[in-house]
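All remarks here apply to the structure that follows.
Removed: one protein chain of the complex. Kept in place: all other protein chains.
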Amino acid sequence: MLIFCPHCGMRPSEEFTPKGLAEAPRPALGGDDRPEDDAWQDYLHTRTNKAGQTNEYFHHSLGCRRWIVVHRNTLTHEVTGSTMASEFWQNQQQAQDWEAGQ
Amino acid sequence: MSARLPQPNRLDHGGIINRDRPVTFTFDRRVYQGFEGDSLASALLANGVKLFGRSFKYHRPRGILGAGPEEPNALVEVDRGPADRDPNHRATMLEIYEGLETFSQNHIGPLNMDLMEVNDLFSRFLPAGFYYKTFFFGGLQAWYRLYEPIIRRAAGLGRPPLAADPHHYDKIYTHADTLVVGGGIAGLTTALSLAKAGQSVVVCEERDRMGGSALWQGETFNGETGAAYIAHMCREIEAAGGRLLPRTTVFGVYDAGTFGAVERCHDHLTKADRAPHTARMKYHRIQAKAVVYATGAIERSVGFNGNDRPGVMLASAGHTFLGKYGVRVGERVSLFTTHDGGYGTAAAFSAAGAEVTVLDARTDAADVSIDGVRVIKGVYAGQAHGRMGVRRVDYDGASSGSLDADALLVAGGWNPAVHLTSHTTDRRQSKPVYDAELLAFVPPELVDQEAAAGSVTGAMSTADCLATAQAAGKKLGGKKIELPTVDQALPVSKPMEMWAVPGAGDAAFLDMQNDATVKDVKLAAQEGFKSVEHMKRYTTLGMATDQGKTANVTGLALLAAATGRDIAQVGTTTFRPPYTPIPIGVLAGHHRQRDYAPFRYSPVHAWAEDNGATFMEAGLWMRPAYYTAPGDKDWLDSAVRETRATRGSLGITDVSTLGKIDIQGPDAAEFLNRLYTNGWKTLPVGKARYGLMLREDGLVFDDGTTSRLGENHYYMTTTTAHAAAVMTHMEFMHQSAWPDLAVAFASVTDQWGALALAGPNARACLAKLFPEVDVSNDGLPFMGVIETQWQGYTARLFRISFSGELAYEVAVPADIFDAFWQAALQAGAEWKITPYGLEALNIMRIEKGHVTGAELDGRVSMDDVGLGKMVSSKKDFVGRAMSEREAFSDPDRAKMVGLVAAKPGDKIIGGGIVFDSAEGPFDYTTMLGYVTSVAQYSPLKDRAIALAFIKNAADWHGKTLYVVSHVHGKSIMEVRAESPHFYDPNNEKVMA
Amino acid sequence: MSDRYGFWRLLREGLRGHTGWGPAWRDPEPKAEYDVIIIGGGGHGLATAYYLAKVHGITNVAVLEKGYLGGGNVGRNTTIVRSNYLHTGNELFYEKSLQLWEGLSGDLDYNVMFSPRSIINCFHTDGQRDAEARRGNQMILHGADAVLLDKEGVRREAPLIDVDNPRFPIYGGLMQKRAGTARHDAVAWGFARGADKRGVDLIQNCEVTGIDVEDGRVTGVQTSRGPIKAKKIGMAVAGNTSRVGALAGLRLPIESHVLQAFVSEGIKPMLHNVITFGAGHFYISQSDKGGLVFGASLDGYNTYAQRGNLPLIEHVMEAGVSFVPAMSKVRLLRSWGGVMDMSPDGSPIIDKTPIEGLYLNAGWCYGGFKATPGSGWCFSHLIADKPTHHIAQMRLDRFKTGRVIDELGAGAQHNLH
Partner (left out) sequence: MSPVLKNPLGAKWTAGRHGKAEGGPGVLASHTAGLTIVEVAALPGQAQAMRAALKAAFGMDLGAGSPAEGAENAVCTGPGQYLLTGHDVATVKAAVGDLALAVDQSSGRVRLTISGPAIAALLAKTCPLDLATWPVGAAHASHFLHIACTYFRRGDAEFDLYVGRSFAQSVGKWLLDASAEFGLEIA
């Protein structure tokens, strides 16, 4: 499988370490969310785990060492986009578009 | 050259073997001769050998069915000694070379008198799935001790190798614009079209040479023979920059244009002919933008009784032996066909002097007259006779009769080799598609970057195959090329639908290796195994080494008939990699045994090696566990000596393997504040602090010290084990959660060599090493940090202690660390400086109550290890939220405690379980906790001590407990619990 | 004539051409309503139905399977059966399951070929040895068996293992003698036949496409073969848990990942035990047919496709050849994948859901084959309103309470378990 790294370009998947689905941002620091609330549970445990387009964290561990969010189809493994993790949650529009399966 | 031996079935002309080069080899210790270019199968057939092996279940005598990778029967062992034994080689794919020694497999006694053949007599009691229905009388022990061992001994094919593989294997990353799978005429034609358009093209061909069917079919191309025309195309492709890889099987299709292929480089060569230092095989991981499947088609047999007799083979196989190898497999040949294609083979055999009778299943077949060929229409082979080789064939149908025959060729139709086109079925949303006209499965609609060419598409005539090749080239951007004129074209037609003949039953085989019969398929349907996947699993049809290349389609067609469904409805089973079996070792490539993973070495590894160190693996690192000095009785003796020397005077240890991370930027302190549980903003420059990191789930992740080297500059250390994980975690938090924090960090683990000087004389030694630095208690107080120089290189002095002694860690660049280490040894000589390893360190840190990986096992909270006080209440940090979950304050949580053996000499067992009674009952409801780390001898306590986790830990201080280890013969040891801080609990030594 | 299996029956059928074998299960049309619907005709679903009928007398039960019975993970796993867990939350359950395995063939009247050929988990350091000793001890305290082998012990048990591996030498192993393997398909078929015989309807090619919920309680399902009613519905759909859960509006703590498995060509006996290589997370055994059956860890990315990719395959072969060097020349015959329902702590969930009448059986990660009888047993009790203590900790809310059951100590990351 190939994964696109926004910095390095198309790279073989063995250079990356996957972490899991990127479905919810980390709750804000110092916020009042309780650990059992959705915000925390969605960040750490709960997943929509869709069959189809999903967003997933990959670390380009044998490469530029950036965390990226890869837009992938979990039925076909097709990669249709990727972005730096540092930009993903900033760019809510993109996150929402991807969430909507576009 | 050795004398020429006769080869009775070899013709004196034809084929592409080299008759000038006889090759001598053995099969079951008998000496035979073939020619260069022969496969083991063709060479043995040339010698009149018919019996090649025994089937898996019934041990029926078996010969050759196919001429290529589809062969289910003729599996042989190539023996080059027990380590280099190679079982289950297909005789049809094994190229002979001078001195090759081969053996038949899976029989008791000689091949022609296999004692296991009794199974065949009982075959009627051993139908599909019989083992599910019996062998459980007498319960588990009867199965395990009585029945199963018999089954296991009988099962299996060849003998396993028994030692490490002496060969080496390479993995090669191969890149191409287009990969062409299959070097038959279709593949080559497409490859040429693409190469001429400037694409980089790689053609992989599983067999010993390019050409496929063109090498044996006898057709001519622009007047040239097939072999000549192919040679000519190959030259053109290479001239256009294409790469041709013969003996290379594409075994699997993976995501995004990744393909796996195995190239066999040595197996066809004598030892002397193999280039030194080269690999036996190469595993190509091919990355291609596009692919052409030109994998051809595989012929199928028909189910009739005795169709597994030696001497019954596929018509294409017989034709291949004739056309490619100049071997005539019979003199009186019966040819049972369901389509026109059989006549081409009949003609070829007749031309080669054989007496041929065609049994054409079709009553309405067009009349064909071929010299010397007798045709009987409307009949089918009903039964083949001859246990060790066909002698007679009974036919039935429109007429019936019996023919003398020494070979029976079967042309049951063709199955396009669609395997690879469905390895990533999900990308196309479709499995292979049944074409009811062709009576065959053809590839599903392919995605944009894929094309199929040749007979894999279902095209039958060579001209049609060439046209599909041209079209495939066009689809992928190739140039139009001139197609050759094909003469002496073989007749082709659609087959008549006949999967099994009337009356086919117990002895009509589909999967020859696994002995799955027509009857078995019917039985499966009768017993409700109606899904094709159920049928496969119940009958094991298609599960043998050939993966049913000749049998699957016939099996599912018969299942369709038995369950009243269409073949399309029944569908195929799933095709899976590898296309043909490949040695496990070739996929491992270079990374095996010693080279399984890299070693990481400290800059003083060589010194430690030379000075008696025994190493212990720590992740990828090798760390000294202890140094054996003259007089040391065992490892414990060494470790205790090292501990005593350190506590008593001066020890030195290598801490280069600790993770080190350099952190810079205005927000560095804020970043640390978020990562660690304790606060960092008030740490002054020139000071270090111990920090504890949690995972997001609130459990302890790692610990270490971080020093402030400058206003915006920090230097973090992590444990050796977690160094990489901590770095990755920091990157994740920074990039995914707080990308705006103005901080950057880099791993400097490899940049710095570091040592610890520990013991009452550590300061004096340090002062000697750094005469110009004030290392007094005021100049360098506990947790103080000084950056200075040693011999012109940066040196960092840290007053930190893991051992519990007055101690310093000194880091210098790794390049000079060895020199610095030697200097430290010299400086410390007057105090008998003693190198210590992890074992001594372990004793000392346990005495001090410091935790390591054994305690921080990913399941403990800060409170559990007594570090709950290290939480700053003023801020948030990673893991804080989750650590507020109710389970974290559960009073039942086990917490850390120290244990001391009741008597000197008593052992405490690591992993032992703690109870409050020596009498039991010992079960999970009565257990209090468990032991994590043990110092088998603590000089401080003159006996064993340990760290453990127990419920209500504090309540047990001063009381007697018992460590019980059932896995050590239920040893029960009395211990006393106390605070885990055995040594210098008030830190007087480290502060002195 | 009874339709029981056995030697004499086989003999008789052999003599009369096997015409007397009836179907192993019926092929019924779905009824309009059942007392209990089990979604998923894998090992767990079939076992649940079997025990519902056998133990609780609840026979008006349908098992709905979208494909063919046993075609999911139960039919594609490396068949390791063991009860060598550290935590009470797991060990009580898996030991119960192992005990059921020991009598399963007789109970089902079907030879599931459970073969207690032992498992050996090899370790490479003193620290790992202590951790394994602790696990062995805790197993024994829960009624299981364990033996701690030293290096020579491992060599004796499994002579083809490279205990002197120059990269990761083997210090010893934790052995559970009662552990072993079973014939995967036979387990599914045996439970299916047993359930069918007791009146359960096994309905294949019947995909659940909707779950009907009214006022917080289930009333039935929509399927590719029409609606079916039931007041109790048990989900046992392994890798598909999130998708089926979503039909009832549930979001669950599950990610779906692929695990690959491998089988070699058949060869004569070469390995007796099930053995695992700590340094590569590699495990291997030899099947009764002679194939080496082996695997390692997940590919790591989320997927619903039953196939994996080459980097992991390479890793498996590297570990295998390092651990059992002789297997280098043995040929790989087939590789495949299965979709795992990975939970955040690597342990399963058998619990009620917030929706009344909807029961959840999930989170098996790559360890649920060994659980098959135990899971069916416990899940059937839960559905019959008689929950047993074996699953007391396998709660859905444990990620909120923090009472996780983390065998590896890897933390809340699904693909690390």
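Assorted remarks:
By letter and in written order, the chains are A, B and C; residue numbering begins at 1 in each of them.
Definition applied: a residue touches a chain if its C-beta (ideal position, glycine included) is under 8 Å from a C-beta of that chain, and two chains touch if they have at least 3 such contacts.
Since the model is a prediction, treat every value here as computed from it, not as a measurement.
Note on the chain not shown: across the whole complex it touches A, B.
Of the listed positions B:Thr26, B:Thr614 or B:Gln751, the one in contact with the omitted chain in the full complex is B:Gln751.
Contact with the chain that does not appear here is found for just one residue of B:Phe599, B:Phe782 or B:Tyr924, B:Phe599.
When the whole complex is considered, the residue among B:Glu238, B:Asp815 or B:Glu830 that touches the unshown chain is B:Asp815.
The residue from B:Asp28, B:Asp84 or B:Asp170 that touches the chain not shown here is B:Asp170.
Annotation for chain A: contacts to the undisplayed chain at residues 7-9, 11-12, 14-15, 61-66, 84, 86. As for the chain not pictured, it touches chain B at residues 170-175, 200, 275-279, 285, 287, 590-591, 595, 597-603, 606, 621, 657, 662-666, 712, 739-746, 748-753, 791-794, 813-820, 823.
Keep in mind that, in the parts below, only the chains that are shown with their structure count from here on.
Separating the CA-averaged centres of chain B and chain C is a span of 22 Å. Taking each chain's centre as the mean of its C-alpha atoms, chain A lies 30 Å from chain C. Annotation for chain C: residues 305, 309, 314, 400-402, 412 touch two or more other chains.
Chain contacts: chain B has residues 254-255, 258, 424, 426, 696-698, 882, 885 touching two or more partner chains. Across the complex, chain C meets chain A through its residues 242-243, 246, 251-256, 300-305, 309, 311, 314, 344, 399-402, 412-415. Residue ranges on chain B touching chain A, taken from their complex, read 254-258, 287, 424, 426-427, 674, 696-698, 728, 731-732, 734-739, 875-876, 881-882, 884-885. Considering their complex, residues 5-7, 9-11, 13-15, 17-18, 21-27, 67-69, 71, 75, 88, 91-92, 102-103, 105-106, 110-111, 113-117, 124-127, 129-138, 140-143, 146-148, 160, 162, 165-169, 174, 183, 185-186, 189-190, 204, 264-270, 279-280, 286, 288-290, 305, 307, 309-310, 313-314, 317-322, 325-336, 400-404, 406, 408-412 of chain C touch chain B.
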